[in-house]
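Missing here: one protein chain of the complex. Every other protein chain is in place.
Residue numbering begins at 1 within each chain, and the chains themselves are lettered A and B in the order written.
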Amino acid sequence: MEFLWDFFVAPFLDMIEYPTFLGEVAISGLLTGVMYSLVALGFVLIFKASQVFNFAQGAMVLFAALTLVGLMEHGVPVWGALPVTAIVMVALAFAIERGMLRPLINQPPITLFMATIGLSFLLEGAGEWVWGSNVKALDLGIPSSPVDVAGMLLNEFDMIAALVAAVLVAALALLFQHTPMGRALRAVADDPQAALSLGISLRTIWIIVWSVAGIVAIVAGIMWGAKSGVQFSLSLIALKALPVLILGGLTSVPGAIVGGLIIGLGEKVAEVYWGPVIGGAIENWFAYMLAMLVLMFRPQGLFGEKIIERV
Amino acid sequence: MRAAMPAEARVGHPEPGEPMLSVEGIALRFGGVQALAGVEFTIYAGEICAIIGPNGAGKTSMLNVLNGAYQPSEGTITFKGRTRRKMHPRVAAMEGMARTFQNVALFKGMSTLDNVMAGRNLKMHSNFVACLLPVGPSRAEEARHRAYADEVISFLEIEDIRNVPVGRLPYGLQKRVELARALAAEPDLLLLDEPMTGMNRSEKAEMCRFVLETKARFGTTMALIEHDMSVVMELSDHIIVLDYGRKIADGTPEEVRNDQTVIDAYLGVATEDDA
Partner (left out) sequence: MIVLSYFNDLYGTFFATRSRTINTVFVTVISLLALFAVPTLANEYWLQAILIPFLVFALAALGLNLLTGFAGQLSLGTGGFMAVGAYAAFKMTTAWPEMDIIAIFFISGFFAAGVGILFGLPSLRIKGFYLAVATLAAQFFLIWLFNRVPWFYNDNPSGTITAPPRTFAGVMVTGPEAAAEVRYLVALVLLAVFVFFSWNLMRSRFGRAWMAVRDMDVAAEIVGIPLLRTKLLAFGVSSYLCGVAGALFVFLYLGSAETIAFDVNVSFLVLFMIIVGGLGSIAGSIIGAAFITILPIFLTNLNPILGIDLAVDIAKHIEVIIFGGLIIVILILEPHGIARLIAITRERLRI
């Protein structure tokens, strides 16, 4: 009985009694969610343009962060390390296109998916081999001091991260909507065959999206790295972009963002209010369970296009 | 070959000439597109019925409605005396309907024999535990059905590809394996969606022979979609013409050939295409 009370009634009473605290929890959840969205964004870009479900996006985030911090540890200033990391990520895109995508062209999607699992191991191993596996601090000089907003204590760093994410998303949206490259990308996403007949090179497109996803990974890596240190567990955090993605629908940029917000908010609120009742640390699986439940009722995700199977 | 087949008592199995399947008032919509509207016809037991019409007339949609791949928004389907609002693919299979697909829907990683055996899946009932053992009832059942599958395979003259994974076969042979899989189910009604597309003249002639032999030896009722008018006229006892999702003609080949609506809507165009 007591458990039922604790589970079904008490959390809601707490929420009503201390609305400011609920606000803090909610906003901190949403801000974390923005960071999930950042990782998920890379997935969506790649999936839209090449139908590859890139399991290695999380590893790319880790790899980018490791490269950046590693360079800085060797005395390279930020303004030097950033472009070098970007070049590394673009080079990586070329390598992936040449070494993995091109030989696997026309293979079933699930084969490519498994190949990206291999890729994620490759990247994690390589990143840690070159730069070491100790936890590295990434200090951007942004204070993580609490700020008072409407009576709620919020973390300044989280808000800046959210701002950066918003800018990035806006930039990507502009890129997609208003540049010739963006139009080409959308053409490929809509109908690869037609795009090919228009003379759009699939390989070029792949290199571009994997490069852009790499750059997005740098931003996500910086944000996550500055928040919780650059270390192996980063790729596990980034793995959570998978449920975000499933929730939002694989092909939808707004879906990735809303999905990230829902997961961030949901798992934070669940952890704070229900975690203590059922043992804590439910953040580890909450996102996956939520995504699975949504899939049961809406297999294409919240924003995804309905899949009509034809024979 | 007939003798080798157990003469199973089929409940509600219509005698030749009686209605095998009839539909009434079938309507199907995809979003805003009306794929089928008010379609009604009857396919009689023992006949070969061709469903023809220009591209986009709704022929494949109609077949999909018949075996339950699509669910119509209106209308009824009566199969072997039982009327339903909609079919379900598995129910259709259990009731004795088999089909092939325009683009071949085989199990590509499996051998020809396994594909044909999969067609007999509904006739096999060994329990799970028996299937774990190398001897006993499950193996006996397996051997029995393999014998039947081999008969179908030799009937369609595909013995030499019996153990080849079908993904490696040329298109024409895949079409034949798919027919074998459908026949292995001993269906009462066989739906063939463009069984001769992508075939050259001699392959087509061969396929025609198999369709006619199937009718002769198994007495299977068939509904087929085909574009090649000479094939249609040669094979069918009964022709249904669809255009823009509606039925515009229904009769013997002779009647349809002389129907002015059909000539206007379809045959003229097709003749030009063929030329």
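Convention: contacts are C-beta pairs under 8 Å (C-beta built on N, C-alpha and C of every residue); 3 or more make two chains touch, one makes a residue touch a chain.
Here the structure is a predicted model, which means the values were calculated and not measured.
Seen in the complete assembly, the chain not on display touches A, B.
The chain not shown here is touched by just one of A:71, A:119, A:138 or A:195, and that residue is A:119.
Within the whole complex, the absent chain has one touching residue among A:19, A:80 or A:109, and that is A:109. Screening B:20, B:77, B:152 or B:185 against the full complex identifies B:185 as the residue touching the chain left out.
Within the set A:89, A:208, A:222 or A:242, the residue that contacts the chain not displayed is A:242. The chain not shown here touches chain A at positions 53, 55, 99-100, 103-104, 107, 109-111, 113-115, 117-126, 128-129, 133, 236, 239, 242-243, 246, 278-282, 284-285, 288-289, 291-292, 295-296, 299, 309, 311. Seen from chain B, the chain kept out of the figure touches residues 67, 69, 89-90, 92-94, 98-99, 101, 105-110, 114, 117-119, 121-122, 124, 126, 128, 131-135, 138, 142, 181, 185.
Throughout what follows, only the chains that are shown with their structure count from here on.
One finds 48 Å separating the Cα centroids of chain A and chain B.
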